[in-house]
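Take a look at the following structure, please.
Heads up, one of the protein chains got dropped from this complex, but the rest are sitting where they should.
Moving on to chain A:
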Amino acid sequence: MAIKAIRMPKWGLAMEEGTIIDWLIAEGDAVAEGDEILEIETTKITNVLEATNAGQLARIVARTGEVMPVGAIIGVLTEGEVSEGEVDAFLADSPAVEVAAEDDEDDTALALQTVTVNGRRMNVAQAGSGRAVVLLHGFSGDHGNWLFAIEDLKGAARVIAPDLPGHGASEKDVGDGSLATLADTVAAMLTGMEVSDAIVVGHSLGAAVAMRLALDHPALVGQLALVCPAGLPGGVVNDDFLSGIVRAEKARDVKKALQLLVRDPATVSRDMVDGVTRAIRLDGAQAALGVLRDRMLDGADFAALHGALDALPPVTLIASRNDTIVGAPDVAALPDGWAVHWLDDAGHLPHLETAAEVNALLRALI
């Protein structure tokens, strides 16, 4: 017999509390490790909590709609024969809120640091140890877009998630805005961090940067995972989104642009909008994004990739059927041997919208 508390998880540095959206199982239901048990809304987006043990959901402590701090008991999981009284006693004896210590001793703690690369200031998040997994976000994003992936992967790998030039807290100078310039900057950063043979995961623009990185700096990249990549044959460039961000003045303009990214516009939370709004209001940010947009609309960088796809290391392609930002890649035009996974339930942000599915695919690569 065993009794375990299900506590409010901490997804990302900024998360302080979460709202219970829906329990996906009822009291008394049996669960296996990895089963989805409830939906939690964070300040960023709604995500699903998976069971970390097999057992039975003995008690729901926090019900739908309740807002609980990180580390608070939200439910109780039991294994074997446990009485109601024993669950009550367990709850009485357990601290209501317990936050896992994230001190220097714990190398899975997420650390943010600033490094100078080719004269540019880069903000980079790191967690965990082992094989390097590099996560490159998309246009107008930042390392925080990977919060669910970082949480999932940091126990098994050294996760490195930079803010690309022009984004987040990194330098706003993007030079000519070419994929090569962005890839060279990431390469110099990885070299400085003594990374080689990494699994490089890119989303959207970040996926195009990842491909360029693999072609121009092959020793750094062991394999690629491309999530809704920009720049593949058959793809599109959605200027409504790109220019929507570049020209946004008010937060409501940003919201309209971000809603293009997801399948259900309601998943774009106020905090997600505020985060992007704050980032693009930094001096020089929208100008930098304008340079990147123009480069993508020009298309020459993407065309150069099309001719070199055969030279890439092993590729896992994670594409979304409802992606209006980069469209659907023409799989027939891709090299044989790419592992292609189609997602049905997300828009352009599956690593946030259907994180569990994407995380499982990424975990399998390590």
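Just so we're on the same page, a residue touches a chain if its C-beta (ideal position, glycine included) is under 8 Å from a C-beta of that chain, and two chains touch if they have at least 3 such contacts; residues count from 1.
To be clear about the criterion, contacts and distances are computed from a predicted model.
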item	value
Undepicted complex member, UniProt protein name, chosen from "Alpha-ketoacid dehydrogenase subunit beta", "3-isopropylmalate dehydratase small subunit", "PTS IIA-like nitrogen-regulatory protein PtsN" or "Caffeyl-CoA reductase-Etf complex subunit CarE"	"Alpha-ketoacid dehydrogenase subunit beta"
Given A:176, A:194 or A:283, the one touching the chain that is not displayed	A:283
Hidden partner chain, touching residue among A:169, A:304 or A:361	A:169
Selected from A:60, A:251 or A:331 as touching the chain missing from the view	A:251
From A:32, A:67 or A:219, residue that would touch the chain that is not displayed	A:67
Interface residues of chain A (partner: the chain not displayed)	65, 67, 169, 172, 249-251, 270, 278, 281-283
